[in-house]
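Only a single protein chain was left out; the remaining protein chains are all shown in position.
Showing subunit A:
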Amino acid sequence: MLRVRSIVLLPRRWKSGAKKRWNVLQNKKNNCDRALENFDDFYGSVYGSRWKNMRAALLTRHKYIALVNNFGDTEQTCSMLEMDGAINMKSLINLAQERLKETSSEPMPAQGQSRHEIEGKLDTLLRKQQEREVSSIYPSLGDDGLPGTLPQQLKFDNLEQKPKDELQEILPFEQSLTKALEEDVRLDENRLVDPQFGTGGLYEYMPAHSIKGMEDWVAESEHYKYYQTSADFPLKIEQETSFQYPEHLSLYTYEMGNCSDFKAPKKCLTGVLSHFMMDGGSTLPPLFLQVQPGERVLDACASPGGKSLVMLQTLHVDQLVCNDIQESRLNKLRKVMQEYLFDFKERWAGKRLIFSQSDARNLGDYDSFDKILVDVPCTTDRHVLNEQDNNIFKPTRIKERLRIPELQAGILTNCLRLLRPGGSLVYSTCSLSPIQNDGVVHMALQKAFAEHNITATIKDLSQQTALFSDVFKFEHPKGLKYGQMVVPYLPANFGPMYFSKITRNS
């Protein structure tokens, strides 16, 4: 390669450089560190000793699955991947299906039975966090051992909380975080000066109504309150019975423990790329959506397009609507589709593949989709631990981060409305947090019932995930209420990916 620097002497700016003293460097905390600290605290108490295994896996590079492009030189690509030792997922599934038939499967533990464990954990976590927050604002209080007597909004006591809970059940979603912030601003009665004791002092003394610098302060513990468990809406959980692996879909992976890489995609004769590499966990939500020929499908938060592409490669989709909130994200998606779909401009764009740019909570095309994939924005656990850019643990984004469950529930509720009665959707996140997973599903179902009178059935996918257990490591269904989850595990470093299949009752 011709190097410019070796030919011309370019003047280089001399910089005194950033501070390099050890105490500066050591005390510097970046977004990833913040995320890790938060996870250590939160997931450490949720997953116990298993968290460290997940932690190591999350901090290490993830594993890919190769999706073969049906619009390129399919057979050549397949044989190339097979030569490298990759295995076709279809054959693995077939083997697993036979094996399961032979050993008449024992009844899997029914879902949603023993979840009290996790509730208790979250409960103690919430309490701990609140105590910590109180003691950080009122340091003397913690020393006195009299927590929770001063600040109204941070008071937490099981006995006193109960009547509140009942109130919340009636109006569960009125108290969004924004509103809560506005409403909780009230004058502290203790600090008002009664005029009858002489008003003279009042001219000099102005009681403080807010603490300077604390206007934007949001308690971290607000986040944990999103996990509610009391169900006051009709809910049925039933076993999903059938699973068909799409005939034309070829996914290639290496067996568990094999950490080889795939070759980079090549250009095919048709001008498209030969295969798409994606995190293995991301292939499962579109697979379990089970798109049938001739169906109209929505991908509510589509970018960067991996899951949309899986659905298109099944060749079942009649029309796919890809929605995302930002133009830049949509452009990314458009680029991927252009790279992978043959005759993109003539045959796809605007006809079978429709792009829409809108907030998924505001989509208004009700009762019109057969299948919806709801891959909501989340804390993207793997991303925030490894990348500084676009990191949601940036201190200025704290409100956005704490409001994530609310956003997710909003999207999911709206998607339930978009679904044709009888249609089904898959809700997925790439987070390990029970709040963003089961908590949000619960919240959305409750909201959909309360506001729009929509009832739904949760499909228990535990028998289907058993087919994939050679490739993925799944969280034991015991700890999950409404869905299944791929957990990061070093020999099969996929995920995390939570997914829950919900069918709208007709």
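Just so we're on the same page, contacts are C-beta pairs under 8 Å (C-beta built on N, C-alpha and C of every residue); 3 or more make two chains touch, one makes a residue touch a chain; residues count from 1.
Definition applied: contacts and distances are computed from a predicted model.
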item	value
Identity of the absent chain, which is to be given by its UniProt protein name, from "Ribosomal RNA-processing protein 41", "Ras-related protein Rab", "mTERF domain-containing protein 2" or "Transmembrane protein 231"	"mTERF domain-containing protein 2"
Candidate in contact with the missing chain, chosen from A:G85, A:P234, A:G294 or A:P491	A:P491
Chain not shown: contacting residue from A:S45, A:T60 or A:N88	A:T60
Interface residues of subunit A (partner: the chain not displayed)	3, 5, 12-13, 15, 17-18, 22-23, 26, 40, 49, 51-53, 55-56, 59-61, 256-257, 259, 261, 489-491, 493
